[in-house]
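Quick one: this structure, given as structure tokens, is what I'll be asking you about.
The complex appears here minus one protein chain, its other protein chains still in place.
Lettered A, B and C in written order, each chain numbered from 1.
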């Protein structure tokens, strides 16, 4: 049950970096939703590589092909499946990955878990490429939420510890054959009060479960997060008040729009920490399986010096999936 | 589906702070496990209040009563249910919570979600008291994991931004009628390689989902977490090597023991950020529902100046539940 | 994951025939529902033994004690847990069940599955007594559905192959120390069109999954069921028409109110086959575990000559749970 998500809308992601295709099935979409394919395509292009020299030069059109679930572009109630065919694959680049696991990658853990039967080509099912179907599903959920007045917006907050001039630090890292991590922040506006639930199915539990689906994510914090751990209650509590329309608001938003796992109706805010791309051009220490000895690895494939750029729509997508599932929970309670 | 967790072992938590009882059902425990009740009791006492003047003076023996699932102290394969009866409750302390939501608490979101029908007494189902059944379930999972050689240990890393002399900062906060947050760190030793899965059911996704069940948690980071976002790949990647026994190890542990959502077999490490206890003695700005106007609130109940102390076993419990569920996943793959 | 049910409302049943208590947790009930405790008690009494000499003379008041989920008799949004304490237990009656499995019972399969650690007393978690918490949960769902105009009614269709004078055949069987099976039919009126779904989550799939939770059930058929297998399409198809109110109706109801897994809006109808109670007073052939040899067993406990009488409310309860879960599915689609 690795690649499925959701209580109300079931998202099932499939595919490997170099398999015939990658894709996603969404079971539970209501009938009668007109998809905006152009908007979806634009959304997917934000994730797709090849825009600048700072993302992998692999050519991927990433145009989804819809196999089911639609009739004339409108959801028909049946599960929606979309795939992206894998075309520009160069498996030879990855040949020594079968022999030596790349540090920081899932090569070793996949090898152990799947007993050597894993698809090692391009990271297999662990590839960042699998965020494309995540973005298809998330892009669709995002469109539905927007019709309900809920808007999700993520952006880069930090790269390599810097909050501005990302281009410069990235070029420096690239020049050294190195990579950088960063922080993506995400705001959601227009959420009604009452989404989420106490204990295990709260907004934070659910968004975390979805966000950690993005490779390289190593942390998440809501509102002031780790900073709030340094504050006093008198500083951190958000005072309530009625605004001019009679809606309950908070004077501050240290809580990031969630109390007790449930949306306050104020903006939802969280930050996501991403480690630096593990694939770097520098030589690295690793092991050689067949000889059970230490070895040095030089990775030749095509890689981003920083996945943070392309992760921004992924954060929006994962958030949209989690929130839409909670939105459906709230509908049945309503 | 708020208070249930797990794919393989189903944990269902019930109860409100002032209901007849609180408790938990665990469905899916294997038959034949001899529970160590003394160890469980000791574990629960770590969470229970009343140990020092820095935790709430509410008297709670927190001794679980087992309703089912055991035969002579040994699991019999049937669902195990344990309850703690609520005895020392003083509902009158909370009388104005029905009128005014406490800042930083779930009062307002619960009120909105449950349309005024929520049990407001002592925070109802949102109360920190519900971590007692979490600890019963987690304490049992922890015992089972220990028999498999897996040991979970959490500890306080920071309170109020300080890494030492917690007593002093807590007394200062208490004197001011204020509260403090903090950070709990958690280490797990003895995990086999291969627990977890890619995408949605990884170790990080699962532990996060469980950890955010603890009230006041606002962030989680694995390995170097937010710090890794500031590093280069060449610094952050953990080099592999074979140790003298032929086991694969990593020279560093920036990843916190997880790659691709799957355990590396090295120590698992993560940190949890907790906001300061929202209940403080100082006057706070809030709203008065019935008049739909601003109001001031003074909370009189019994509260911890810092929940971090009592949260330590809760972090262990949530981790144990998540890891045991993943452990069972791995068993069926094995 | 044996004793949990539901996608939207999570029912978790616990307890053994002779454990401290039996009970049920319902997670996902909306807040604000006023329970009719008298109606629930009357419903539970229909299942309770001791009404006539044809049901087991075990005294069970079967009055549920509510531990959580209610505030002044109204659901508060938190999980509802109700228990029935086990009082009148005579474990000694069952002493030789540890040595010899009763034919037709779960003794042998439980023994094998739980490796000898099962609670053998009174059938443990497999006991018909566990239908009491099923009826608590089902009775509550039934009340909620009734408020929506949906009425579930089950009745005995056959006992021992007879469609009338059940008393006579039962007394004959009892006199011989034997037992009888029978058929329970169930009608549901007032269902809206559109509950259920194609493939795995249809009305028939879901009701079946719930109905087979009742011990002794060995078959289920919807509409004409096994009889329809003998018909031609021209006989079995139900012609559609508009009634005077403009509602779509069918001239016949061979389909039992379900097409494609989805309610037609016409009465739902199905029949449930129950095998004869396996506990009989006659000597039976079985095995003696410790000697691994054949043996004869004489069961002395208190048993119903026919469980069908007490199963009628259980069929209603299981149906109510399944339909309410589907009803909530439809709400989120609506």
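In this text, contacts are C-beta pairs under 8 Å (C-beta built on N, C-alpha and C of every residue); 3 or more make two chains touch, one makes a residue touch a chain.
Keep in mind the model is a prediction, meaning the values are calculated, not measured.
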Out of B:30, B:177 or B:190, the sole contact with the unshown chain comes from B:30
Residue among C:122, C:139 or C:160 that touches the chain left out of view = C:160
Consider the whole complex, including the chain that is not shown, and state which of C:186, C:217, C:268 or C:309 touches that chain.
-> C:217
Residue positions on chain B contacting the omitted chain are 7-8, 30-31, 78, 198, 328-329, 331-334
Those residues of chain C which, in the complete complex, touch the missing chain = 1-5, 7, 11, 13, 101, 103-106, 108-110, 112-113, 125-126, 130, 134, 158, 160-161, 173, 176, 178-183, 193-194, 196-202, 204-206, 208-210, 212-213, 215, 217-226, 228-242, 246, 248, 250-251, 254-256, 258-265, 273-280, 282, 284-287, 292-294, 329-330, 333
Chain A, residues in touch with the chain not shown (by the definition above) = 1-4, 7-8, 10, 12-16, 19-23, 25, 27-28, 31-32, 65-71, 74-81, 83, 110, 113-119, 124-125
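Rule of thumb we're sticking to: only the chains that are shown with their structure count from here on.
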CA centre of chain A versus CA centre of chain C: separation in Å?
-> 44
Between chain C and chain B, distance of the C-alpha-averaged centres to the nearest whole Å = 37
When the centre of a chain is set as the mean of its C-alpha atoms, what distance in Å lies between chain A and chain B?
-> 25
Where chain C touches two or more other chains simultaneously, the residues are 8, 78
